[in-house]
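What you see is the complex with one protein chain gone and the rest in place.
Every chain is named by a letter (A, B, C, D and E) in the order it is written, and numbering of its residues begins at 1.
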Amino acid sequence: MQINNGDNAWLLISSALVMLMTPGLALFYGGMVRRKNMLSTIMMSFMALGLIGVLWVLYGYSLSFGKDFGGVIGGLNFIGLKNVGQEPSTIYATTVPHLTFMIFQGMFAIITVALITGAVVERMKFSAILVFSIIWFTIVYCPIAHWVWGGGWLTNLGALDFAGGNVVHINAGMSALALAILLGPRKGYKNGANMGPANVPFIIIGASLLWFGWFGFNAGSALTSSGLASNAFVATNISAATAALCWMLLNWFYYRPTVSGIATGAVAGLVAITPAAGFIKPIMGIPIGIGASIICFYIMRLRNKTRIDESLDVWAIHGIGGTWGALATGIFANISVNSAGVNGLINGNPILVGKQLLSIIVIWIYSFGMTWIIGKLIDITIGLRVSETEEIIGLDISQHGESI
Amino acid sequence: MQINNGDNAWLLISSALVMLMTPGLALFYGGMVRRKNMLSTIMMSFMALGLIGVLWVLYGYSLSFGKDFGGVIGGLNFIGLKNVGQEPSTIYATTVPHLTFMIFQGMFAIITVALITGAVVERMKFSAILVFSIIWFTIVYCPIAHWVWGGGWLTNLGALDFAGGNVVHINAGMSALALAILLGPRKGYKNGANMGPANVPFIIIGASLLWFGWFGFNAGSALTSSGLASNAFVATNISAATAALCWMLLNWFYYRPTVSGIATGAVAGLVAITPAAGFIKPIMGIPIGIGASIICFYIMRLRNKTRIDESLDVWAIHGIGGTWGALATGIFANISVNSAGVNGLINGNPILVGKQLLSIIVIWIYSFGMTWIIGKLIDITIGLRVSETEEIIGLDISQHGESI
Amino acid sequence: MQINNGDNAWLLISSALVMLMTPGLALFYGGMVRRKNMLSTIMMSFMALGLIGVLWVLYGYSLSFGKDFGGVIGGLNFIGLKNVGQEPSTIYATTVPHLTFMIFQGMFAIITVALITGAVVERMKFSAILVFSIIWFTIVYCPIAHWVWGGGWLTNLGALDFAGGNVVHINAGMSALALAILLGPRKGYKNGANMGPANVPFIIIGASLLWFGWFGFNAGSALTSSGLASNAFVATNISAATAALCWMLLNWFYYRPTVSGIATGAVAGLVAITPAAGFIKPIMGIPIGIGASIICFYIMRLRNKTRIDESLDVWAIHGIGGTWGALATGIFANISVNSAGVNGLINGNPILVGKQLLSIIVIWIYSFGMTWIIGKLIDITIGLRVSETEEIIGLDISQHGESI
Amino acid sequence: MQKIEAIIREDNFNPIKIALEEKGFISMTVSDVMGRGKQKGIALKWRAAEHRIEFLPKKKIELVVEDNDLQTVLDIICKTGKTGNIGDGKIFVMPIAEVIRIRTGDKGTEAL
Amino acid sequence: MQKIEAIIREDNFNPIKIALEEKGFISMTVSDVMGRGKQKGIALKWRAAEHRIEFLPKKKIELVVEDNDLQTVLDIICKTGKTGNIGDGKIFVMPIAEVIRIRTGDKGTEAL
Partner (left out) sequence: MQKIEAIIREDNFNPIKIALEEKGFISMTVSDVMGRGKQKGIALKWRAAEHRIEFLPKKKIELVVEDNDLQTVLDIICKTGKTGNIGDGKIFVMPIAEVIRIRTGDKGTEAL
């Protein structure tokens, strides 16, 4: 097919926007940890831009979007960007260069790996993170991306995931939980040490860049600059705004309307709308945003009552927020929005909820289980965690030889 | 009409750019206050993303752009995004989805509310800000947006406002002045307390994001990615650059070329070009920028000599800068730039200056007056201002229970 | 020709992205100096947005892209934006308004001037920087831009420079070196004083904005949103990712994987791919990125062993990184990527390496020599360097009367 | 000689500085500290969990003066720094054995 | 009256604060300092060059107490602040000549 320059402009800038989410996340996370671990936390996200950026073009794209093998994994036909050129693909995003589609997808892989690191900050060895990221990317991310988007078995099942609720958020959230349990809590956690955020303005800068970039994430996932892109764009903004507002009120109900709270609420709303943005009427962003806020807020409080130090609540926000979003897609989907979609529960098709549930369960189990295995293997080989002294000194100095 | 994918790509990214201006403003303002009020200042802007983001889709868009009622207000035909879909509107921005036009306009409403807060930092109750924002948005912003852009009486009068000089800047500036007077000065203002900026780098980051986002604000207001968009884009950059440079020199003449000064100058230039960008030759950005710098600089000095603590000079920069911009549009407008415009003074049509003046006066009076009334009402009901103790402790802790 | 709205959307947003690189650079540099010079360092970059922003439209564009005079300089036909309007140019970027092309090119001039300042931080008088910038822009930047892109003699020679490896990076790098030598080292340099970075998170924010903006820089240089833009976009990301990763490993080999190191590596990779991005297969970003990392890393170490205080290593990263990129273009160029290009060494055309080398040598000599002369003249007239007391107090206070 | 350490409100710093200046006490060293008095500060909350930041930002002024000037300086700080609300701060006075001006090597009263 | 200056680990600050609180020692002033003990800190590297940041962040607690309470407070800090690893910190005690509460002008023990 012919390249549509408008579509390509939109997809290229969307790719750039999604790229910017990773530094945004670095700041969002970096602001939340203690001063002595801020750089190390930033580094955990930033390294993904390098590492996954390279692995994606070497083999990741091929495993995810290459010729399907039994619904399970992609082939090697795109290895090293072979056959990925300036011509459109015949299957994916047929109005833009194949290279555009490839890099847009690559940005998703990068941020997914970065998201997980929120669970392991302030105590995981940098070398262990690198090794983990390589393996996890290869045997968890790529297969799931293939199942959902690359012509794998979940695509064929008919479960809907517009922009990566399953592939990115549930996946990252469950993996985060597994790693956090394996690692154990930070020294001093629930034991007097002040784990408060080092730099709240960084949290808001980070959240703002995430919100900004998410327009590329969701509206870019329309793969054209059509009405569908606008639909996803508007739905995204509505859900983020609603969830931010709602979290602020919840926060206030219990205490005060905090800046870190409203930022977290916005992110929860962005997560929840991700799988739905191109399948629902934009105004449905309101119930989805409200749901995201309430569910994630209480789940976070619950998690906080346990001994599980899932430090920056990746599971609560992305895992559970993503799960809510996937279910909400099943509830609110409306075929009039997107002819490639189907109707959901409120439009008379309860079966979609079932399919969504099935895909959720699959990802929960696969992500958690595989991450557990990879984590265990790393733990018994090179070790997951820094030494006690290193943890006390802080990871900035002990892992990276630098301080803010 | 048919959707033009190039136009839609441009309008979507412009919407994202304008969205980013609000966090930019949060940093611009946040850097200027004292350390103990930085988060509260940031919060005042950021909350608009949530609050106005929701109100806009619920009813704001409809009041502003709905079916005209007597030139005064829009109808309820777009309430809850009813009739706002992926198809282009038949009236507004006919080459992009109606949803795109709606969200682009929504971003303007958000930043306008955020702009006002610069006047009330370090002393206004957060609850009062929320209540004020809701009422002000409903009975000040939406009507004015309707008058100027939604087919209301100012549209028909023939006054020109390309990207919101009236609706956004004069409006916000006059409202800021009214609120600042009602609130009274900060404790210690002109009485020894050091009110210097807490974080100058944040000021520059904020100004940079504003500049960046303003390309969407002004060039996006062409509503297509046509030559007119380019015209507005270039005019915007020229005015910003000129005003930044000129403010720096003025600053130097009296003292030193400060970083906060050059940033402020850039913003003044951006404000002044806003109503003009799509009606003038781009090179006219030079006189407009010079005018903006000189006028705002001296007005700011003047304001500073009074007891009116219009804390971050929203009135001086946006109110007066916007007024200059509206007049300048009347002076420099050139129909060869935009067939939907008219000629201005220097092209032989002095009557445009009169129309501009009329629209300025209307906004001055309406914004100031209505804000005064709303503010008074809030003052005698829930109160506008925090307690003295809370002010001393700082609003970060007293209003938001958080500190940087 | 007809305006293509998709192309124009892409070029406009690319211009905005390149504009954002200058504030990005301000933070990247600002984070690296001592606390007392942070604002002054930021100001050195930010002022270019004002100064060069104005000069460019007044005469810079005309000198660079105006009617050719003897292959050496452009004419005055575009002075004050005369003949630069909403219609496409007949020569440059024929599918977008001439204004778009003009402003896109202007953003390059701005950042080039800002880049140089990295060499002179913490000791050069602000007034001297302004004077230097005006002269240098006029007699160094504009001619070189003309030679390479404006129809000058290097265009005709057949040397390839896709997005400004010569014009921007080698040029800035060599000029930086000359100025640094003229200025001499900072007080205390290699003499005990701690010159460590004041704010490492700013370095990463800056590098991230640079990376983000570079998509506009390189992919925008395709001047359409075609497959070539996608090619450049992907090549850019691959090289940046590879170089970041590779620098991290080198850093680790000698010491630790630092945050400032990975950021620097990314920038080196971005620099090196700049001249090549639209002439090579994207996957060649891998060898180019590896080369950039290794070469710049060791050159930086070498430079560090000398007494030349080229403070933020503009020469090592941009000068040498750009040189490597220009050579790499000669090695890896592939005409199948871009019919306006030619094949390079590995595709059987060793002669291109020769042409690249020639253009490199010309720029090395011209930039270094002219900068030396301009610098000398300024030194003996108004003086290049602040007084010792001012240097001790710091430039923020002594030059700008402000502190962070 | 005596060293005065005064922990004061940030907003009172400027007036105190000016008042001291007027009486000729120009030299001083200032730093940012966090302080908590008898009122036990304020509890804070972060995202959904709670964490207490009970300390409020204060300025610490350090001033070394001759014994004769001690009372004058104490009076100025007390008078100017008083708002009457909890949190006005404390002054601590302690003896100094020696003062040296690095630039000249001067010692004792000479060096002040 | 005595002034106690304790240089402690950042992470031990909270437990020490709580332990002091329990015994009724609420007032104190805290600041961020960088410290280096016998172990000489850690060398760092920046980009390709080297620069040593040998100092590690510490919290400094300042507490003025009556002579009677001195031992109690010292014991609490020592007990709670001890991890047994190098870097636990030091306590310095010095005599105070006078204390004044700015709000009231109270002096001496009254003012504590």
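Assume contacts are C-beta pairs under 8 Å (C-beta built on N, C-alpha and C of every residue); 3 or more make two chains touch, one makes a residue touch a chain.
Please read all numbers here as calculations on a predicted model, not as lab measurements.
Peer 1: Give me the chain C residues in contact with the hidden chain, please.
Peer 2: These residues touch the chain not displayed: 34-36, 187-188, 191-194, 388-389, 392-394, 397, 401-403.
Peer 1: Hey, which chain D residues sit against the chain that's not shown?
Peer 2: 3, 26-31, 62, 64, 94-103, 105, 111
Peer 1: May I ask you to list the residues on chain E that touch the chain which is not drawn?
Peer 2: Touching the chain left out of view, chain E contributes residues 2, 6-8, 31-38, 40, 55, 58, 60, 74, 77-78, 81-95.
Methods note: only the chains that are shown with their structure count from here on.
Peer 1: Quick one: chain D and chain E, Cα centre-to-centre, how many Å?
Peer 2: Taking the mean C-alpha position of each chain, the two centres sit 18 Å apart.
Peer 1: Can you work out the whole-Å distance between the CA centroids of chain B and chain E?
Peer 2: Centres of chain B and chain E (C-alpha means) sit 49 Å apart.
Peer 1: Note the residues in chain A that touch 2 or more other chains, in rising order.
Peer 2: 4-7, 9-10, 13, 194, 199, 205, 255-256, 258, 260, 401-403
Peer 1: Please output the residue numbers of chain D that touch at least 2 other chains, ranges allowed.
Peer 2: 44-46, 53, 83, 85, 87
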